[in-house]
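For this view, one protein chain was removed and the others were kept in their places.
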Amino acid sequence: MSEVIKSTVAEFNITYTQFLDESGKPSQDLPSIAKDFDKLIKLYRFMVFLRAFDTKAINLQRTGKLGTYAAILGQEAVGTVIGELMQKEDILAPAYREYGIQLQRGMKIQDILNFWGGDERGNNFANPHDFSMCVPIASQCLHAAGAAKAVQIRKEKRVVVAVCGDGATSEGDFYEAMNVAGTWKLPLVFIVCNNQWAISVPRHVQSAAGTLAQKAIAAGIPSEQVDGNDVIAMHEVVEQALDRARNGDGPYVIEAITYRLHDHTTADDATRYRSQEEVDQAWQREPIKRIHNYLVANNKWNDDLETKLQEEMKAHVAEELEGYFNMPKPKATDMFEHMYETLPDALLEQYEIVSQG
Amino acid sequence: MSEVIKSTVAEFNITYTQFLDESGKPSQDLPSIAKDFDKLIKLYRFMVFLRAFDTKAINLQRTGKLGTYAAILGQEAVGTVIGELMQKEDILAPAYREYGIQLQRGMKIQDILNFWGGDERGNNFANPHDFSMCVPIASQCLHAAGAAKAVQIRKEKRVVVAVCGDGATSEGDFYEAMNVAGTWKLPLVFIVCNNQWAISVPRHVQSAAGTLAQKAIAAGIPSEQVDGNDVIAMHEVVEQALDRARNGDGPYVIEAITYRLHDHTTADDATRYRSQEEVDQAWQREPIKRIHNYLVANNKWNDDLETKLQEEMKAHVAEELEGYFNMPKPKATDMFEHMYETLPDALLEQYEIVSQG
Amino acid sequence: MPEITLVEAVTQALAYEMGADNNVVVFGEDIALNGGVFRATDGLHAKFGDDRVFDTPLAENLIAGITVGMAAQGLKPVAEFQFMGFIYPGFNQIVCHAARMRNRTRGRLSCPAVFRAPYGGGIRAPEHHSESTEALFAHIPGLRVVIPSSPARAYGLLLAAIRDPDPVMFLEPKRIYRHVKQDVPDNGEALPLDTAFVLREGNDITLVTWGAMIKETLAVADQLTNEGLSVEVIDVATVKPLDMDTILQSIAKTGRCVIIQEAVKTCSVGSEIAANIAEKGLFDLHAPVKRVTGFDTTMPYFKLEYDYIPSEARIKQAVMETLEY
Partner (left out) sequence: MPEITLVEAVTQALAYEMGADNNVVVFGEDIALNGGVFRATDGLHAKFGDDRVFDTPLAENLIAGITVGMAAQGLKPVAEFQFMGFIYPGFNQIVCHAARMRNRTRGRLSCPAVFRAPYGGGIRAPEHHSESTEALFAHIPGLRVVIPSSPARAYGLLLAAIRDPDPVMFLEPKRIYRHVKQDVPDNGEALPLDTAFVLREGNDITLVTWGAMIKETLAVADQLTNEGLSVEVIDVATVKPLDMDTILQSIAKTGRCVIIQEAVKTCSVGSEIAANIAEKGLFDLHAPVKRVTGFDTTMPYFKLEYDYIPSEARIKQAVMETLEY
């Protein structure tokens, strides 16, 4: 019998982009940003700051001065670049591990610590429209779609950025948000921060999809993979996606490949489920050392500058801690203050109990 | 500046298969099933039966003898082939428009009418394990995944078939089910009956994806499109997918392209949202005439046989209606009988009210 | 002015507010060209266009989630769930986000949204099309749950719901979508939320109800009035937060109370009302509080739906037992 003709009706491919290899050496010809050393040093400084903050926060938790905290150790490049490239009027819909972006958009260390310290005031930060940290996995992707629809209806030139984890790509919300973004051609960029783990569940248990970027094919929207520990590659890819969206060319999905070097949160013990060997190898690919090496190789950085930077950042973090430590405990009646714009009569009796008690 | 190297890390394509064109003429070399005229006549007869039933059911609703009814007019080939190919011990998780399959698997006309006639007894049909009609769109896809996991754990050689509509592919359940089927390599075949409409919402409003088959790429599982009005193409594609799954090669997604010739249900008025022209064109592609023409062209069918068949099927349907009409109204206390295996004490008082009232 | 039905009053309120406030957008499944399966949005797409009246892909979690996103960014979204039975995929977004956006951000963001859904039984619909689960939302802090029971209240309460700065579940009793017609002036006047309506004043007994059960309850009240009794009928209207003051005042006067709801009994709005009476009105009572409710069973397929929905006979019997206690 002759071969059955199955006519091809659609074709797709997924690419991966990297400019600096693990050691910080170019793995292909570099784009112009790679010569913008002011910019690179700015990004580098911010990443060092982030790590100083992260280290401190873990410490605060260990000494009982903070609740559960989710570290960003090893993932600093992703948020740093997104925060750098988003414009002020853009809208961020983050998960709970996006300090790198948020600290560039009005959130203060004190806000982040308040959030993890069990105080809603952490979400009342100095940005009028960004969404706050989102705990229910992937649900923020739909808020981002709604925000993007609002932007589109009002014909504004703003982009919405939704950030979520690899685990989040298994939730219906993620697919539904991509799908509607595609149908409505929304100004919305999804960035999947694939740190290989969702608590104890490794990437391959989440999905048989070879890449997470290919999930965008289900929504008919373009996507790609990028080395999320390579600041330069991240910058190229995210910039283009944001530009596209801003110019009315619709949504985009970026899978940024990185690695969660720390436990999931301070409440987690990763030794129960992953090998030290894997973590050691991941340390070889971490983002800060990589750009550091590149800067040093280009004579734009040295040990002196490094020592000064480290001290400066620690001091900066320490300073910001004061605000957190000096924050008075919320009043018990604060529970009621923002339930509704105006407290309904039906709640007055309960309010009284609390204000007396 | 030199071209950025984005290395391709994954490639995909989606195919479409058709053997008989609209008029029933071969559009490529035919597979062996096309010479199995006994089989084709069997399938043809069943499709004629389905249409006779469908016409009758619409009629019953119009004359107040049935509740809302969802017609399958124009989609008969999809269910007919699936029902033919599934084995008895396989498990079906249907939506609410899959009589074509169900009537081959133990469900009777009377059951279907009971279901649409407002009587749960319609779901207590003569198949011990198939799921009943599923009204919440797409949710059956996850039941299918759970059933397939049960089959896999018990190392049985059974396949689970989930059937859903084009609209259903927008629900999170659909993606989540495909995703887990991929990860766990479940013996599960998804068949998307793409009839181009979800009530009043046309296919292109559901998704920017060019095909619905490509949604499977998000789950890393193979998929293809097939002409769902072509019995021969359906048979080829579904048979292979079922065989694969049965042999442990994992899940598969089939997008069967068809068309809903009737209103969404008898409660709907499709003239509000789609043109008669579109419907007229779709009538040119309908499945029954197509295989009829093919059989006639091969001298396997003629007007005499057709007249006899039409009468036979109408009589058959009429006969089965008796059971429905003779069904006594359920007892009011039936509400309680299957809430739990044993009625909890807390419900006795309410049970008494009903049994007295 | 022609008289209109409850569902037409919904359309009228939507059209009025869309005309008055550009931020109001209306969306859901089959609501644009088709005008909604009950025609509640009929004509809006023609009048206000694609940007303000649009169909979504078929996903209720999506509908709820984008509503939260739009509302947080300054729109006033009015989302339709085709039937209350299909709200549950969106439950997470409503409970975890809509209800909390203001509280979580200490007022920095909020969720001025309306989630509309036809609800309740009695129209011979298939499975999942007939439940009354208002209590699930009434349980959730941060939400309002509003249920109109007449064309005029549908119009006035829906306007109030859209204008309210917080999220409102607006549940429309579809059994009475076309039950009565009323002259409802299209004057943009809202009715107050969080306020029960006394529909009949009386001294002998208080009947507390809402939504479609208004129909049977008023019929029983009329019968009893004809029999010489003085019956007070309260339409709760906003079932969360509850206007217990109006109910307790009535009971202080009548000393007897029957609560009538279509929903299942356990952990329902009726439970909450009865519990409040047990806490605060106990010694005003001359007879125990009675609840006439749907049963704690799954709403049956429609052959038995009127065996499930409280009938006039069941209501009357409860009233008589309470009066004779």
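Going by the order they are written in, the chains are A, B and C; count residues from 1 in each one.
Here is the rule we go by: a contact is a pair of C-beta atoms (placed from the backbone, for glycine too) under 8 Å apart; a residue touches a chain by one contact, two chains touch by 3 or more.
These numbers were taken from a predicted model, which means no experiment stands behind them.
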item	value
Candidates C:G35, C:G69, C:G122 or C:G142 - the one touching the absent chain	C:G142
From B:I5, B:A297 or B:A346, residue that would touch the chain that is not displayed	B:A346
Option from A:D119, A:D230, A:E286 or A:E320 whose C-beta touches the chain left out	A:D119
Identified contact with the non-displayed chain, of C:V25, C:V95 or C:I315	C:V95
Among A:P31, A:G79, A:G167 or A:P187, residue touching the chain not depicted	A:G167
Footprint left on subunit B by the chain that the document does not show	91, 93, 120-121, 123-125, 128-129, 131-132, 136, 139, 141-151, 153, 172-173, 176-177, 179-180, 183, 337-341, 344-347
Hidden partner interface residues of subunit A, rising order	67-68, 96, 115-120, 135-137, 167-168, 170-173, 198-201, 205-207, 267-268, 272-273, 329-330, 332, 334-336, 339, 346-347, 350, 353-354, 357
Hidden partner chain, residues of subunit C it touches	61, 85, 88-89, 91-92, 95-96, 99-100, 103-104, 127-128, 133, 135-136, 138-142, 240-242, 264, 266-275, 277-280, 282-283, 285, 288-291, 295-298
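As a convention for this text, only the chains that are shown with their structure count from here on.
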item	value
Inter-chain centre distance, subunit B versus subunit C - centres from mean C-alpha coordinates, in Å	36
Shared interface positions of subunit A, touching two or more other chains	172-173, 176, 179, 183
Junction residues of subunit C - those touching two or more other chains	57, 59, 61-62, 89
